[in-house]
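A single protein chain has been removed from this complex, and every other one stays in its place.
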Amino acid sequence: MTTTPVPTRAETEAMIADVLAQYPKKAAKFRAKHIKANDPEGSKECEVKSNIKSRPGVMTIRGCSYAGSKGVVWGPVKDMVTISHGPVGCGQYSWATRRNYAHGHLGVNNWTAMQVTTDFQEKDIVFGGDTKLEKVLDEIVDLFPLAKGISVQSECPIGLIGDDIEAVAKKSSKKLGLPIIPVRCEGFRGVSQSLGHHIANDAVRDHVLGTGEGTFEQTDYDVALIGDYNIGGDVWASRRILEEMGLRVIAQWSGDGTINEMASTHLSKLNLIHCYRSMNYICTTMEERYNTPWTEFNFFGPTKIVSSMRKIAEFFDDEIKAKTEAAIARYQVRFDEIIKAFRPRLEGKRVMLAIGGLRPRHTIGAYEDLGMEVIGTGYEFAHKDDYTRTYGMLKEGVVLYDDPTAFEVEEFAKHLKPDLMGAGVKEKYVFHKMGIPFRQMHSWDYSGPYHGVDGFAVFARDMDQAVNSPTWDLLEAPWSKAGEVA
Amino acid sequence: MTTTPVPTRAETEAMIADVLAQYPKKAAKFRAKHIKANDPEGSKECEVKSNIKSRPGVMTIRGCSYAGSKGVVWGPVKDMVTISHGPVGCGQYSWATRRNYAHGHLGVNNWTAMQVTTDFQEKDIVFGGDTKLEKVLDEIVDLFPLAKGISVQSECPIGLIGDDIEAVAKKSSKKLGLPIIPVRCEGFRGVSQSLGHHIANDAVRDHVLGTGEGTFEQTDYDVALIGDYNIGGDVWASRRILEEMGLRVIAQWSGDGTINEMASTHLSKLNLIHCYRSMNYICTTMEERYNTPWTEFNFFGPTKIVSSMRKIAEFFDDEIKAKTEAAIARYQVRFDEIIKAFRPRLEGKRVMLAIGGLRPRHTIGAYEDLGMEVIGTGYEFAHKDDYTRTYGMLKEGVVLYDDPTAFEVEEFAKHLKPDLMGAGVKEKYVFHKMGIPFRQMHSWDYSGPYHGVDGFAVFARDMDQAVNSPTWDLLEAPWSKAGEVA
Amino acid sequence: MTTPEHTSAIPLQVLDHNDVFRDEVYQEQFENKREFENGASKEEVERVLQWTQTWEYREKNFARESLTVNPAKACQPLGAVLAGLGFEGTLPLVHGSQGCVSYFRSHFARHFKEPVPAASTSMTEDAAVFGGINNLVEAMDNMSALYKPKHIAVSTTCMAEVIGEDLFSYIGAAREQEAISQDFPVSYAHTPSFVGSHINGYDVMLKGILDSLSKSADADASKIEKSDKVRLNIIPGFDTYVGNHREYRRMLELMGVHPIILGDHSASLDSPADGEYDLYPGGTTLVDGAQAKFNRASFILQESTLRRTAELINDVWKQELVTLETPIGVTGTDAFVTAVARTADVKVPAELTLERGRLVDAITDSSAYVHGKRVAIAGDPDLVVALTRFVLELGMVPVHIVSTNADSTFKARMEKALSASKFGDAATVWPEKDLWHLRSLVFTEPVDLLIGSMQLKWIGRETNTPLFRVGFPIFDRHHLHRFPIVGYTGGLHLLTGLVNTILDELDRNAPAHSYDAVR
Partner (left out) sequence: MTTPEHTSAIPLQVLDHNDVFRDEVYQEQFENKREFENGASKEEVERVLQWTQTWEYREKNFARESLTVNPAKACQPLGAVLAGLGFEGTLPLVHGSQGCVSYFRSHFARHFKEPVPAASTSMTEDAAVFGGINNLVEAMDNMSALYKPKHIAVSTTCMAEVIGEDLFSYIGAAREQEAISQDFPVSYAHTPSFVGSHINGYDVMLKGILDSLSKSADADASKIEKSDKVRLNIIPGFDTYVGNHREYRRMLELMGVHPIILGDHSASLDSPADGEYDLYPGGTTLVDGAQAKFNRASFILQESTLRRTAELINDVWKQELVTLETPIGVTGTDAFVTAVARTADVKVPAELTLERGRLVDAITDSSAYVHGKRVAIAGDPDLVVALTRFVLELGMVPVHIVSTNADSTFKARMEKALSASKFGDAATVWPEKDLWHLRSLVFTEPVDLLIGSMQLKWIGRETNTPLFRVGFPIFDRHHLHRFPIVGYTGGLHLLTGLVNTILDELDRNAPAHSYDAVR
């Protein structure tokens, strides 16, 4: 069992300095603001700068605005056709790879795992793509009669060639009789996926929010589940808990969600937000427009699940509180079982993370429930408020890295020798070569759910599998580099 | 299209002489009696000797008595457990390879594709195997409560070590309350599978035939279908025709058959025999014992199907004859369709055969229906009466070979360059190397049925596939043997 | 008791997404959620589903002119990245928005299960207005410091192309500003995403690399090591089978020819796990690239893909150019082997002839199961042509042939291949169509087997047709790309996969009596 403690702040700072020394001066200075040894108090000198442009050439792990809007927010809305508007690539690379699960038949009443594109050709660039877009909208309605709406996700060229997709959307929406939402999420906008989330939220706000009048009787227990994209079925596992607390989820944003749910969310009594980063905007909007309260929660791992359940229950009456406690009591049995099985196998293991959204902090508790310790973490596209929420969750000296480069992640791992690395598919195989157990923490490595009670079991099993795989014993050949056998 | 005619008798005789010249004198003299140029009149000098021991070392394609009894006759009886009594091998090699299809669940009420053996060890040889056999019978009844009977198929050692399986069978049959049939089909008995058929027939005669009183009301149209082993479903396709003629099949021997059917066959009004070689014995027995008439038929290909149907109908009243003609009229449409599709692709193709049972002659008509010509044929384990039935079906000069050796089949093929070779799996891959299209004509090459109307379509398709496979164009490399490119 | 007590290495059976949601509590949850979704009724969904499977829908589907659904193609810079990864110490740099590179790296990583190093110039709004020269210069500075490449291969995204970025002068600026040294090798290609597809991006980037290397100081014929062996360039193209690169090398070495694989990513996309991560584990050496023009001939093995590279060799290098179909299957490989033997003036060694004979033998063994099977084939044009020729050799019957990124020459090439076989006359060739078209084709005219990338898997499931995975991308099966599909060895791999896919399906659907022990 690994017992190396978390380095001290000074040690971490030395490590950071070591790594930064290898950058050109300008980049080193820039990156220095983004990499800090943690101070749980969040003191000024440890503040991590964020939401700033990546330096060219460093191999950022970030994506773009389109990825944030199409991939994250809009793509999962299952009964809408999402057009990747522009050249073929963006839609191609983001086709069916995010694992935002949804019910329905693909191409009939579910378009989540499809790649629908205007496939721009040179002439569309030269002469503009509005005519093509209009034609594409017609053809979509023709071929997909059950589509409840269409979103137009702009790729880079749209904003550069002066297309007026708002006008086309407006005209076609009227003509075709269904919502068509233009989204200005060109990849060059902003510094990461994050602006894409914001733009996408704004498009929902401007075109969808409040347009539905509900197809259901309202109750006092109506809540909306915001910021869960149903990776590997996450939202279903979370919804189960809320329902067992006695609440009624009238909308999912946006995993396995529908436009009708989004349009009716203003009827919610409380908005529950899991991924704060990508959907705080719409919560604020609803708070402003409809006075809907909202609260953050964390359904990763027993500790956070239980405290989140109680926090949510506080918004409701005693009946809900009673049901919540009853549910907690039931869950505790399962939690104990899972922890009994897996904690002895994971106790003391040290984890490094480099991911997006909520996970660099939200999963910390779940790891701790299994006896594991997060010794380094960072966000791909966080803002200051994300770090503010993070400092206090980690020990002093833990390295924090914002928008880490491939170089940094590898160097820190070489220094810290974590027992487990959690990042994305671009990073995964690097760590395989290095012999460091790895889990993809965007896609759950094709597993999941990781949310909720059912998800925690899967999370624990997967971490065990990664850390305790016999594979890692095989890396070294039993002969010298020169091929000499003993 | 190949147009090489069948060689004249003299040419064939020269070819035979050529091939025999390569044998040692004794073997040449012996083999000379078994290989002849055909005389359709069946003159004395062209008579093919048969049912005689194979010469050692020549690579006969024959099997043994056990194969004839266990593999052919008894194995397909689905509700009996067939014990391969002796060492493990014989049962292992004949396990599930013959494709005698049967309904029922393996190991529950169907034991056709299972290998049940006493698995003799040295001590069983030394001390005798009767005790073990008795124990095995007990255990079978224990584990397979729905078995309706057990047959004990003797392997070589049984007859050599003086075991008394008849006594064990008798004793256990009484004790266990079900038929247990000892069969003395040791592999060294006789010269081929053929004696095994005979022994197996005799065992049925002595232990099963006439022991059932029928579980059904009798009718005037009750017939038994004898000598069809349901390879690839043959018997089902044949039975379909008989039923459509208005007949009722009360027993199948032995493909997809049961002991109850065998035990009740004496109630049949007419025995219809397809494989004359393997089951003429039981037909004769029933004729003697019960005065049951029997007739041979041939359900390969339109010509033979139609003439066989009319021949069978002659045994019955006008109603049957009318139904038969109506069926023939329906079938003709299908025959025409099949012939129209495949004959143009097969016309003029020349076929060599080397197989067992009825097929060396029974398939000739089917080939002819497709415009193909059999230019050489021979039997693995025929008797004189088989050849008598064969001469008239073939042109003068066609080479006939009894119990051909691997050497002969290959040499004749090199001389005759057939467009299609039909033999067994031992021969198959030799001809692939030689670039000669090949079909396994024991197992239908894992296809089938080949009997009946439905079977003819499959037969035609398969011959087309073999002959017209583009594979055969690939054999020659586009460079010289020395590797020189042009 | 017939089993002892024991503890399990796996402490708890855990149900994941494949199973956990089958539970009643979830089924009820899903049912109840429908109230808030306000979707079409189940009957209506079923009705529309059925309708999408009809000829009527097919006609409507083929009538579309502007909409693209599930295309089997990606964009140019993806191909450019692969080209870069085929050379020693090369770090691809893509000039434009940074999201693109993230996508390229993920896309390849999902296919190869390998790290895919590539950098972006990370252009944003300001660069869109003022141009990305500073981005490119700083990128080169940072790359040099952090990743120490020996060569940078620059391509562009649509953003850079729309605003008209001038790579040539920017690279000059990078040298001037000492982000890289004066003689540091940089190659470049303009790869707009709105022209062609990934295969064209591969082509122009490869051309760019070969062009720049062939003008480098290493491009000196006198530096070539003396040897009796004829040196031949083999250019596989956008070929995702790392086993192919090795097979080309092996075949040529067997023939006594010195092979230079131009664009050899077989090391960089199949590196060992040995405890250390090597950013640059191999590739065509820069010296080999530089000297390539002096070799006896270049073999172009993807005709549609490698147009511009072929032009370079023919027009600039003035080298003998041999253009062949990708050597898949017996006759495809025969043509390759013959051409190599002829060009290099060598004999075909007995070992290759033996391998050939063994493949033919294997084909005869499997013939009964593949013969007459109706197949649909989709993918990149060169691969589809070669695969079609192979399945025709086997007596399979191509029915639907779709290549989204095929150009005008494709139909003629395909028709030549099809008309050479009796088994080709059932085929219809569909250049520029996508996989939503293919879905209609397979629903209305069913086939026994789909042949193509992972992207066909949904059609497979919907139409209950097994999919034999060949091509790119294959994200959902492992290691297939590690084996060759070219050469006689590759033919055996393909045949084995094809026939066993068919046999698996046969067994799966067989009635109990037909669940045969021998096939």
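All chains are identified by letter, namely A, B and C, in their written order; residue positions are counted from 1 within each chain.
To be clear about the criterion, contacts are C-beta pairs under 8 Å (C-beta built on N, C-alpha and C of every residue); 3 or more make two chains touch, one makes a residue touch a chain.
All of these numbers come straight from a predicted model, not from anything done at the bench.
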item: Contacts of the hidden chain among displayed chains; value: A, B, C
item: Residue among B:K33, B:R289 or B:K433 that touches the chain left out of view; value: B:K433
item: Listed residues C:K148, C:K223 or C:R477, member touching the removed chain; value: C:R477
item: Of B:E11, B:D119 or B:E368, the residue in touch with the unshown chain; value: B:D119
item: Residue among B:M15, B:A67 or B:V485 touching the omitted chain; value: B:A67
item: Where the unshown chain meets chain C, residue by residue; value: 1-4, 6-10, 17-18, 21-22, 58-59, 62, 110, 113, 270-274, 353-354, 356-358, 360-366, 369, 372, 374, 397, 421-428, 440-441, 445, 454-455, 457-458, 461, 475-480, 482-483, 492, 495-496, 499-500, 503-504, 506-507, 509-511, 513-519
item: Touching residues (missing chain, whole complex) on chain A; value: 95-97, 99, 101-103, 105-106, 113, 233, 429, 432-433, 443, 445-447, 461-462, 465-466, 468-471, 474-475, 477-479, 482-485
item: Those residues of chain B which, in the complete complex, touch the missing chain; value: 22-24, 26-27, 53-67, 79, 86-90, 92-95, 97, 101, 103-109, 113-122, 124-125, 132, 135-136, 139-140, 142-143, 145-146, 148, 155-157, 159-161, 187-191, 193, 215-216, 232-233, 236-237, 239-240, 243, 249-252, 256, 258, 260-261, 264, 337-338, 341-342, 345, 405-407, 410, 424-435, 447-449, 454, 457-458, 460-461, 464, 475-477
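Here is the rule we go by: only the chains that are shown with their structure count from here on.
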item: Pairwise touch network: line, ring, star, complete, or other; value: line
item: Pair joined by the larger number of C-beta contacts - B-C, A-C; value: A-C
item: Distance between chain centroids, defined by C-alpha means - chain A, chain B (Å); value: 68
item: Of all residues in chain B, the ones touching two or more other chains; value: none
item: Multi-chain contact residues (two or more partners), chain C; value: none
